[in-house]
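Please read the structure below before turning to the comments.
With one protein chain held back, the other chains of the complex are shown just where they sit.
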Amino acid sequence: MRISDLLEYTVESADGQRLGRISDVRVIQDGPLIRGVQSAFRVDALIVGRGGLAERLGYIRGRVQGPWMLRVLFSRLERRSQVIAVSDIDHWDDDARVIHLVADAHRVRRTLET
Amino acid sequence: MKKVLGVALGVLTAIGGFVDMGDLVANAETGARFDMNLAWVVIVGVIGIVVYAEMSGRVAALCGRPVFDLVRERLGPRFGMANLLASFFINMLTLTAEIAGVALSLSLVSSVNYLFLIPFVAFLVWLVCWRMSFVMMERIFGLLGLCLVVFAVTVWKIGPDWNQLFSDAAHPHVPHSETVFTYAYFGIALFGAAMTPYEVFFFSSGAVEDGWTRKDLGENKINVLIGFPLGAALSLAIMASTHLLLAPRHISVDQLSQVALPVASAVGRLGLAVVIIGIFAATFGAALETSLSAGYVVAQYLGWPWGKHSAPRTASRFHVVVMMSIIAAALFGLTGVDPVKVTEYSIVLSAAALPLTYFPILVIANDPRYVGPEHTNGRFLNAVASVYLVILVLVAIATIPLMIITKGGS
Partner (left out) sequence: MSEASDWRVPDNPTSAGRVLHATLDLLDRQLRDRNGKLCGNVDDLEITRDEETGQMFISAILCGPGVLAYRMGRRRLGRWLEEANRRVHDTPRHHEPFERTRIPIELAGQVGPTIDVAVDIDDLATHDMERWTLTHVIRHIPGSGSRANQ
């Protein structure tokens, strides 16, 4: 599938609560070696909930520090995004474009840094 | 010594290249209608373009990426596409105005109707974009553009009351014959003429192609900090000359020939010849830059190879876009559309579209991943740049309503 397709999926918890649409995908370059050349780009987590323009521009996580006016503006508009570990995925409903998660008790708590 | 010469050449080219059809029309018209009451806008505008050009030049030198390439990458393909369509459309209007300007300047010496000259001019512009050494052409047209200094000579020859002149400029007010709306509209036009976006697309793409690095940052700053303000001084000379000679006779500027009138009147036939050379050089140079910008914005958004230095066959689609743009602009000009009106619309809409490209550059100039941690904007620059962002947004919001209210400035 393409990432543009994936970005249309929504994520639901085990009890049917809609957590939001996938807005980004976190990738770690440490997967099994393919052809012995490069580490595979393993999808580590799904980012759910719109990070918005602020994230795209780099104001979240403090990479871009200025100008002061924009930094303040964007931190006010910062949306809370949730990070869903790939291991939390229970099953995919490709027709409805929904990803269902495992029961809350079994979920791994993740943040943007971990 | 050679280095100093090189820098001087760069500065002179920047001065001569600052003025284009938009500046000619805007400064001449406002001088005739509003006297010196809008002179302050030129100053505000030149500070803005200095900030904008410095940031884009720095970004281009430090990460090898020109403006439009980064627009898609930072704003995403949707905003990038909207940006592309707006910029391309306005660019087309500007190109039409510049080509018409070249044709008009040639018609002033040949007494051939400018419409007949448009196809010839378009071909010439294309030929230079296609084949000729761009560095050389840039130098030639930049230096020939210095002929516009004859406007400063004109003002000096008229010998105005200098105190009165500066006092008028320093105490602006809305003239009785105008409304606050037309005042604001022409203010926006002047602002858009000073802060032309195509200049920045061209400038940053050129910087990438020329392989600017950290070492070139200093030269960039000098060209921009000295060249542009002196170019703005030339614009103010144009404004002063129409204010002093046309306004008292209630002559308004609605044709390019009237821009040359004060010079002919004060300096005579030699002055007229010089100013026509200057107008030709300024508009031709601008036509080259706008044509290439049309190619740059499309190619950079879509990731095609682009460039003016290497042979055309290494960047086929880029050159096709440039060629098509020149043809389209020439065709539009041939419909007989009023060149002065097209120029007015192009600069006003340029002003309105400025936030679209200024905003991402401002952010990237602050992003250590692109310019490196030591070269992000300093606090003072950020403060000034932020003020300008606010100004640009306000201008953008006000433009269309003002255009409607004033019915295009009449």
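Labels A and B are assigned to the chains in the order they are written; within every chain, residues are numbered from 1.
We adopt the following convention: contacts are C-beta pairs under 8 Å (C-beta built on N, C-alpha and C of every residue); 3 or more make two chains touch, one makes a residue touch a chain.
This structure is a prediction, so every number in the text was calculated from the model and none was measured.
S.K.: Which listed residue (B:A14, B:L38 or B:L62) would be found touching the missing chain in the intact complex?
M.R.: B:L62
S.K.: Among B:F134, B:F228 or B:Y388, single out the residue that touches the unshown chain.
M.R.: B:F134
S.K.: What does the interface between chain B and the hidden chain look like in terms of residue numbers?
M.R.: 60-65, 69, 72-73, 76-78, 80-81, 130-136, 208, 211-214, 302-306, 308-313, 316-317, 319-320, 368-373
S.K.: Touching the hidden chain in the full complex, which residues of chain A are there? Just list them.
M.R.: Residues 1-4, 6-7, 23-31, 34-35, 37-44, 47, 55-56, 58, 61, 86-87, 89, 92, 113-114 of chain A touch the chain absent from view.
One rule holds for everything that comes next: only the chains that are shown with their structure count from here on.
S.K.: Taking each chain's centre as its mean C-alpha position, how far apart are chain A and chain B in Å?
M.R.: Distance between chain centres, rounded to whole Å: 43 Å.
S.K.: Which residues of chain A touch chain B once you look at their complex with the stated criterion?
M.R.: 53, 56-58, 63-70
S.K.: Please output the residues of chain B touching chain A within their complex, sorted ascending.
M.R.: It comes out as residues 74-76, 360, 362-363, 366-369, 376-377, 379, 382-383, 385-386, 389-390.
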